[in-house]
Every structure is written in structure tokens, then in C-alpha cells.
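Left out: one protein chain. Kept in place: all the others.
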Amino acid sequence: MATDQKLQAEEARKCLQEQLKNIGDVEQRELKNEEGHAHLIYLKSMCDPILVNDNLINRFYELNSMELFERFIRSFPSSLEPKDKQELLRNMLRGCVAIFIRDRVLLLDAVLVNAGSVQPASTENVMQGPDDSFTENIEVNLNLIRHRYQTTDLKTEFMTVGRISQTRLIIMYDEMKVDHSVLKELKKRLSELKTDIIQSASEIERHTMHPKLRLFPTLMLTERPDRAVLNISQGKICVLMDSTGYVLVLPAIFNDFFTAMDDKIQLPLIGWFLKAIRYIALFITVMMPSLYVAFTSYNPEILKMQITLLIAGSRATVPYPSSFEVLFMLLAMEFLVEASVRLPKAVSQSATTVGGLILGTAATEAGLVSNVMVILVAAVAITNFVIPITMMSMGIRVTKYLFIVLSTFFGLVGIVLGIVSLIMYLTSLRSFGKPYLKMFAIEWRRKGDPQSG
Amino acid sequence: MVRNKYFYYLFLLNASINLINYVPRILIQDRFSGVLMSVLIAIPAGAILMYVFAKMLQRFPGEGLPEIFHSVFPVWISGLLLVLYGLGWYFSSAITLISFMDITSRYISPDVSPYIVLTGFLVVVGLSARLDSESLLYALEMVLYITMPLIAYMAWRVYSNPYFSWDSVRQIMTYAWNMPNYRTVAAATYIYTGYINMVVFNRIFRRFKVRYMFSIILVSIVSLFISLFGPIGILGANGAGEHVYPAFSTVDALRIRYFIIERMIYVFFVVYMILSLMNSIIHWHVGKELVLGGFKLEGEKPSLLPKKRKAEWWVLALFAVVIFVLATVINQYTLNDMAIVFLDVRFAGEILLVILLIYAAIRRGRRRRA
């Protein structure tokens, strides 16, 4: 019986007033004319006042008929009639106006969209490419993607996660290209998600991936619509999330984290060159400090005689073993990086100057650190920033310390052990069933054959 | 499921690792008494074994040796065979690891105790061997693409060295008309042995098929040529016999003029350490699967998985302890003898394995028809 399911207006209003007792931003409007009266209740902070005034209050007095007014409200696609009190309350908290006409309760969506305009990307900059980044509003983000990917194959599925935050998610994929096993796996993992509050996209990645303790990201976060679109066109899945400017892309393999959008913009040869540069940077940033330790402490005979004597000469005054020297300097560098991220822009400049220039020079002058070491730390820091995706470059920042530890105890042998373990570890990782590190990983995307190994 | 190319990687790994496993030393020992004949026999012999093995294995798509044996033999026979094959295969890695420990303490880290180095090896190998077969193959591919260009470069440098004495090589060539012997043939066929890994990896191959036999033979000829004549050309026809690790001494004679590292031997060391570890990881994995298969714990059956996971630890721990104990008790000479015994037994075992597989294939065929 449909009428039984309808909420009785009086009862609902009482209940609402009970629930919204101590909430200051509740606004109640009593509208009256000859025909009858209507009652509006909404949260001032969540609703668009222009929308409320134009569509509800002005119309009420213009139309002059209860019947017409109700029909007018019902004509909005975003209006609905709540079935119970919970639904009513939930929608009000989301930004709906509750309208009590005669003995009916109607809801009209009047959400105040409080997003800034589309901003240029800040963490993934490119040269000569599109500059938009995702906003914190899911609808705008949807628009940004749809705008760039105009086909009906682009499916969007809505979901909510988080018991309290009730964060809205949109799963987007190209139906023709997506790997359905990955999609199924994703939905399964999202439905198993049991946390109260989800505020950022990286939390989803943390809660859905196994094993929990990982060094390398197996999901990609991006703020660039063009990257999201490119990945969708390659058969990947994007997860949009309300109230965050980042989109999850999955599955993500090792190579994806070394791809910047520039590679597509530049000529192919230059794109390959840039990619090669990034892998060289990866090698240098991970290996250099540990190689220094191995060469100075265990195997000075490996390097050329000239270089050996140079290092020995510059280390002559350093009073502690090379591994401590490396650790001190690297830690100093990490502090600098952390400090300049957190500090306001105006101060961070001078912090870097003070730390980098003055400290470095003074330490070498005082003989606490060798010259070669300062060059090395600078090289390590710079090459670390070459890696385009922040999540990956964080993982690599940590990896380098593991290598230093290994080389402190085993010398060159330890580094080789580390390389082998790292390769084994990375190849054993899976991102939604896809091998994480693999030679010629691009293949499966192009052929669209998930079975080919 | 992986594609056929991984089969060639497994072959390539074993073909390149022969330098560590005493193959050049055994070949060079017989340089004045029939090594060329032995090599000439070994090349077709190894190739035929490999081909027949691959052909037989094609009849068992997606099955490993444990599944095949259990389906045609009584439990105790297949169990015994599997455990023996598993241990034999593991033994190969024991020789690799111990000799590499020895090499490390000779050339790289005399300061670090060899047992600490060995512990490091065992931890990495043991933990990696537990990974699934597919990941291991991906890692193998990665490793080979890193190391193979370097190996090719070093081989080219050996042969283009102005001090390479082609007259010494010619001198050895004139000793070709001597009788071959079993030991040298067995050592030379080690080049091909990589195919044995398929007894476990066949489980994840999609439609395994062996092709390009011609290039496999070509690669094996090239690698035998490198391991035999490289040391002879650099160290001399007489001098090559004087070195414990002829391959290392040969590479030590290479100098890189325009690089921050001057001696090629360190590049060689790093490359071969990676390959040795990779090889041991794969051998342990295969050995472990065979031994577990011998106790009826095979494949990825979900019902057996927890039990298998637990048993796995025990097998790997046993592997590690045995190597550690071996490393403490044996010296350079016994290690060499051990390597020779292993290479001899391995060749016989390989022939037996192929015969068993042919028998299994016939049994299976008959059963299907019946």
C-alpha cells in the first residue's frame, strides 16, 4: 500500500524538530497564502539560498495554488518523497530542503556546491600539456572526465563508503576495454571496506590492498584528468571520490609510476629518452649511497685508482665510518625536504638555502663530511625528485636506506643481495591480479589479452 | 599462465651459469685428451634429450612431474623418485652457492666472514623460493635482460682482446682426435640442463611447445665455446689448467679503459652473483616442489595449501641447514669432486627422467584409448 509508506507530515515535522534541536544553522520558513500554507526546513549551510528563494519561495507566491506548487516541485528530477524518517534526515544532512505541503513531505535537492574553479595541477606538472586538475567536487570531476572521453562505453557506477562519512564514490571504466576480473575484484574489496571515515583517496588504497605493509604503491593517485582518461582508454578503472582532488587509478604497475604525461606530449624518441632518464635516476638514487659505503669501507679496489685516491683524500679528516657519514648527510637532506614541504612558501626558500648551502659547505670545511659525500647527497636528492609520481618517490626514498644497511654489513655483496631481493619482491607483488613488475609490461594493455603472460 | 618464451629463459639461465658450476674447469682439465670430441658428442646428445623431454611433456599440459608420476606409478615408487630428483636438483644449487661463497671471499669480501655471506645468500634464496612460480619467471626474465647484454659484452671483449692467443686455441683444436670420456660429456651437457626446470614450471605454461631448436643449439655452441676457449686464449693452453676458477681469471684479464671501474672482473662478479642467486632460487623452488610432491603435497590445491605452506618451511630450512653444514666441512678439492660427481649423476638422471617420461606418456596414451 503506497499511502502507508508515505510519511505523515505532522509526525515527521515533530520528529525533525526533535532531532535538529541544537543545530544552529537550521532554517525554518513558514509560507502562507490564501490557498493554504507550506513549511520549509533546511540546513542553511548546506543549501543554496538562491535556489531556495527562486524555486521555492518565489514560486509559492506566484503560483498561488497548492496543487500546482506541489506538481511544480515534483517536476524536479532531484525531488523525491522520503519513505521513512531516516531517509528524510539523511537527505536533509546532504543538503535537501524538506517541504511540508498539506500532509505530504517532499525533498528537493538544493546542495550548495562550494567548489573552487578548476585549478592547474600542482603535484604533477607537465610542460606544454593540459593544465587542469581535479577539483574537490565529484560532479565537476565527472564532468572533466566525460568532457575528454565522449562515448557511451564510459560507465559510471555510484557507491558510498565509510559508515559515518558516507563518502560518495564513482567507479568509471570503459566497458569495452576493462578487465572484468579486475572490476569484480575492486567491487568486492570496496564492499568489504569497514571504516568510519574515509577522507582521502589514499585511504582507500591503504584499506583495500594486501599486504598492508608495502613499500611501493600498487594503486595510483592522480590529479590529472588527462592521465585518468588515458588510463581509462587503456582499460584501467578510475575511482572518483567526493571531497578529494585525487582520483584512484588501478591496476597500477611499476612502470606506470615512471610515466609522466609529458611522454605522450613530446615526440616519441624524446619520450623514450625521458623515460630512460627516470630509470637511470631510480638507479642512482637507490644505489649511489650504498655503493659509496661499499666502495669506501669494503672494496676500495673496485674503482679506478684515481677515484679511490680522491675519495680517500677527501675522507682523510672524517672521524667516523662511511656508513654514518652517509646516514648523517642523508638524514639532514630528508629533514630539509620535509621542512620545506611543511613550511610556508616564503620561509621554505630561505630554509633550503640555509640548510643546503651553508650546512653543506660548513660541514665539508670543518672536515666532518667529505666533499664527495656532499656531491653524492645532492645527486641523490635531485634524482629522487625526477620520479614523477610522489607515492613512488616516497617508497624509493625509503628503499635507499635498506640498501645502505645492507651495504654496511655485507659490502658490495649486500647490494647485489638487495638488488635480487628487490626484483623478487617487486615481481611477487600483484595489483588486482596484474604482475607489478614485469619486462614488457605494456604488452597486455595493447593487445587487451589479460591471459598473455 | 605464461607463454613459451619463458622456457628459453630457463635454458639460457643454465647455459650461462655453467661458468660457476665447474664446467669450464672440467672441460679444461681434459683439453689435451678429448675435450673437443666430448663437446661434439654432448651437443647433439643434450639437444636430443631436451627435445624428447619437451615433446613428452607436451602430452601433459599443465601438469608437473609429481602429478605425472603419481598418475602412472604406485605411490611409493613415485614418492621415492620425486624426492630423489628434488634433492638432486637442489644439490646443483648447493654447488653453485658454496662455490660462489668461495669466490666472494676470494675476490670481493675477504673482510666479511664467508659464513655471514652464505647466510645472506640462504636467506634471500630461501625466502624467494617460496614465491609462486609465475613471479619467479617474471623475475628471471628481468634478471636476464639486465645481465645478458653485459655477458655478451664481456664475451666480445675476451675474443677481441689483442692479447687473446688464437694460436693457443688452434693448438687445442689439433688435439681433437682423442677419445671422449663420459665425465666431460656429462659436464658439457650441463649447458642444456635448464629444461629440467620444466618439471615444475610446466604447470603454469599455456600450451608448452618447444621451437627454435636450431637457435638453442647455436646458443649452446656459443656458450661452450666461451667457457672452453675463452680461458685457453687468455690464460694459455697450458696455463688455463692452473686456475681454480678459469672463468674469473679470464675476465680479470679484461680492462675497461673509459669507465669508473677499471677491472671487468667486478662487473662479471656482480652479473654472476645475480645469476647464481636466481639459479639457486629456481632450483630450490623446483626441488622443494618435487620433494613436497613426493609427499603428495602437490600443486595449488586449496585443501592442501595450509599444510603445504607449513611443510614448505621445513623443506627450505632443511635445504639451508644442509648447505650451511656442507660449507663448513668441505674444502676446495672436495667441492670440485662433488661438482664432478653431481655432473656425472645428473646426466644419468636426466636420461632416466626422459625414459620415465616416455613410459608415462605411453601408459597415459593407452589408458586414454582404453
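Annotations
Think of it as A and B in the order they're written, each chain with its own count starting at 1.
We adopt the following convention: a contact is a pair of C-beta atoms (placed from the backbone, for glycine too) under 8 Å apart; a residue touches a chain by one contact, two chains touch by 3 or more.
FYI, contacts and distances are computed from a predicted model.
Choosing from "Ger(X)C family germination protein", "Xylose isomerase-like TIM barrel domain-containing protein", "Cell shape-determining protein MreC" or "Raffinose/stachyose/melibiose transport system permease protein", the protein name stored in UniProt for the chain missing from the display reads "Ger(X)C family germination protein".
In the complete complex, the residue from B:112, B:267, B:286 or B:315 that touches the missing chain is B:112.
Across A:45, A:64 or A:306, the single residue that touches the chain missing here is A:306.
Where chain A meets the missing chain, the touching residues are 210-211, 213, 215, 295-301, 305-306, 308-318, 321-322, 402, 405-406, 408-411, 414, 417, 421, 425, 428-429.
Those residues of chain B that touch the chain absent from the view are 32, 106-107, 110-113, 116, 119-120, 123-124, 127, 130-131, 162-163, 165, 167-171, 173-175, 177, 234-239, 242, 249, 252-255, 257, 262-263.
Operating definition for what follows: only the chains that are shown with their structure count from here on.
We define each chain's centre as the mean of its Cα atoms; on that basis chain A and chain B are separated by 46 Å.
Across the interface of their complex, chain B is touched by residues 298-299, 301-305, 307, 409-414, 416-417, 419-421, 423-424, 427-428, 435, 437-439, 451-453 of chain A.
On chain B, the positions that touch chain A within their shared complex are 1-3, 6, 104, 108-109, 111-112, 116-117, 120-121, 124, 127-128, 131-132, 134-139, 141-143, 145, 206, 260-263, 266, 269-270, 273-274, 277-278, 281.
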